[in-house]
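One protein chain omitted, others in place.
So that you can tell them apart, the chains are marked A and B in the order they are listed, and the count of residues begins at 1 in each.
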Amino acid sequence: MTKGSSLRNAILLAIGIAVLIGLPMVVKSSFAIDIFIRILLFAFIGTAWNLMGGYAKQLSLGHAAYFGLGAYTSTILQINYDVSPWIGMVAGGVVAMLASLPIGWLCFRLRGPYFTIATIATAQALMLIFLKFRDFAWGAEGTTIPNLGSAPLMMQFETKAAYYYVALGLLLLGLLITWLIERSWIGYYLVAIGEDEDAAEAIGVNAPKMKRDIYMISAFLTALAGTFYTQYIYFIDPATAFSFNISIEAALVSIVGGIGTLWGPLIGTVLLETTSTLLQSWLGSSIGGVQLTVYSLILMAVILWRPTGLIGIIGELRQRFAAKKPARA
Amino acid sequence: MKEAGRNSAGRTRSKRQGRREFLIKSGGLLAAGAFGAVPLRGWAAEPINIGALYPTTGSMAQIGIGCVAAAKLAVDMVNDGGGIKSLGGAKLNLIISDVQSDTTVTRTETDRLITGNKLSAIHGCYASALTLIASEVAERAKVPLITGSSSDQLNKGRTYTFTPFARASQFARAQLQMSKLVSDTPKVAVIFENTAFGTSTSNGLKELAPAEGVEIVMFEPYSAGFTDASPLINKVKSSGANALFSVSYLNDLILIVRTVKQFGLNVSINGGSGGFVIPDFYKNVGKLAEGLQGVAHWNHDVSEDAQKVNAEFKKRTGDFAFEYAGGLVAQTFMLADALERAGSADPQKVREALSTLDVSSGYAAMAPGGKVKFGPDGKNIYGHPVGVQWQNGDLASVFPKEDARAPLMKL
Partner (left out) sequence: MWETVAQAVINGLLIGGIYALVSIGVTLIFGVVKIVNFAQGEFVMIGMYISFFLANQFGIDPLLSLFVSMPVLFVAGVLIQHFLIRRVLGPNDMPQIFLTFALSLLLLNLALMLFTANYRTVHTSYSDEAFHLAGLYIPVAKLIAFVVAMVLSGLLWLFLHTTDLGRAMRAASQNRDVAMLMGINPNRVFCVALGIALALAGAAGSLLMPFYSAYPFVGQVFVLMAFVAVVLGTLGNVMGALIASLMMGIAESLGIQYVGADSGLIVVFAMLLLTLAFKPTGLGGGRAR
């Protein structure tokens, strides 16, 4: 990268962040802020997933396991022990990291679809456990977060904008970690493992250790999202916390946006969430099923047309403009 | 409360006096309007927004759709009757939102409904699990929520939630008492779906059984949406029960009833509430439903008003008015009553008026027992359930004696 382009990128980035920070001050609609929060949150979850699924190509569809563990850890600590969810969030991350070790041990012995199905199974198993055991975690009924009014130290805010900034902070954290990894030797090794694990091992990459490490990071981050989400919707139950839909969306946004890229998950989330919300408001109140039918058709179209994700389009457009320039000059 | 149309009365006096009076009155009105005390456009009364949150898609869709039909019917009834007279005949404007039978969607939709509209009140969401969440949001936003959902949790720690009908624990007692109608020594197997609805009701059953002289021989939660009811029914059989209480939603109930028949099991089934007391149950189970008992917080033979609502609902949807739907109509009238007395569309004032509701006639009092008055926890102090039985494809109220409209059918 030339000095000029990296400076240009830095400026673009600064502008982007400034816009994101300023957004809640300009947009007052509570509904819009809610959508932004969802976008930020799922972009964050997608970014966390992308570390494992995008770079190292370990297609996990069970990340909801960590989301749920994070959510339940912080909620249990808050309701039973009055611990602030800020601390609970980190504790949840640690729990998720620890959980990723046995889960990883189980799943990484498998390849391809076996691995994927195993991850799905572990998330489901956790859901079943939390559904069954009411004594430590309220069982299937779940629980609501006690209403503390305005309590920033307990992660409860009166304004939506505050939640927005927390979500933004999480996303920036995820992007930062991804950027650092991408440019370091860890990133290169992960991509090597993703391309061809056996070949990578042959040249000396310790694949099992690297997979385990990146899984821990991915799990930690996903768990943070779980805590935030619970604090935001004031409610937790096993079906929501370990929902297969979360696992799917984590992967989907990266795939639609561009797996294995820094901005892919964010782009994918913006596209998918905007589409879904627009469809919901246009078609949602008519016959049931219409908006998801259209949504799934769009999804299928994207997958058939651009299997590696839409971020490729940006690259192609750039190339086309670059090619045109000499002709005009 | 001055009505804007009155300034014309001033004009019949001498012109000068009339004009001065007119100026004073309209000046006063403008000033009052500036302070928000009086609706400025008083004689073109602004509609009052009522939010309605129901699952019209997802697993509870059929019931949700019926609820929406009832909500629309109720609003039409109120508006055709002249709207809210203390607000210049203001009409109720129903704003419906689909909660997709999903807890997260309920959270965001409730929020969206409240922040996107000036709501005076909300009603919803049928399933206790969903209503619990909606009520959390409404509580924080200080908008009153009225609901027929039965979970006892809804009356804990909330000041903006109102539940005019029977609570889950009351259903439980009624079910226990009804089991004694069929057998002198009831041995009951209790199976229940493991979310808020099933758990509330079944907890009530466990606590009250000894006092009612009923022995519970099996007490098991199950995960809703099973592929096969046989293992469950097998377990019921081996427990030696002669009565089965199932707290379930519709799809499981259908399977349970059919499987009991397949096994030739001789148990009297009390299907509780939920999926049991809707027309779809009969449509899918057919003659097997005849004679089965259940409990409901409202039935269409409770009073003449209820029968009228039922007739109208049947005209619109083709099915009889089921428990939640009819209750919903009553709730709308309770909201109208509160709006009348509050004389304002402000949600906090509506909440105040609801808390002092005390009716014993009219559509607002359309409940078993015919009276509605809220206690400090939002419960109706007269609320109690009615025992029902499927007779000839329709639901008849059979218990307790005061509420029975038809004799109990013996099998």
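One rule holds in what follows: contacts are C-beta pairs under 8 Å (C-beta built on N, C-alpha and C of every residue); 3 or more make two chains touch, one makes a residue touch a chain.
Keep in mind it's a predicted model, so treat the numbers as computed, not measured.
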Per the definition of touch given earlier, which of A:I79, A:A151, A:A207 or A:L299 contacts the omitted chain? A:L299
Kindly state which of the options B:S59, B:S86 or B:T115 is in contact with the chain not pictured. B:S59
From the listed residues B:D76, B:D280 or B:E340, report the one that touches the chain absent from this view. B:D280
Residues of chain A in contact with the chain not shown: 59, 61, 106-107, 109-114, 116-118, 120-122, 124-125, 128-129, 131-132, 248, 251-252, 255, 259, 287-290, 292-293, 295-297, 299-300, 303-304, 307-308
Across the whole complex, the chain not displayed is touched by chain B residues 57-59, 61-62, 65, 191, 194, 220-223, 225-228, 230-232, 234-235, 237-238, 250-251, 254-255, 258-259, 261-264, 280, 283-286, 288
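In this text, only the chains that are shown with their structure count from here on.
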Distance from chain B to chain A - Cα centre to Cα centre, in angstrom: 39
With touch defined as at the start, can you tell me which chain A residues reach chain B in the complex? 29-31, 34, 131, 139-142, 144, 147, 233-235, 237, 239-240, 284-285, 288-289
Which residues of chain B touch chain A once you look at their complex with the stated criterion? 56-58, 61, 96-98, 103-104, 107-108, 111-112, 115-116, 129, 132-133, 136-137, 139-140, 157, 194-196, 199, 221, 223
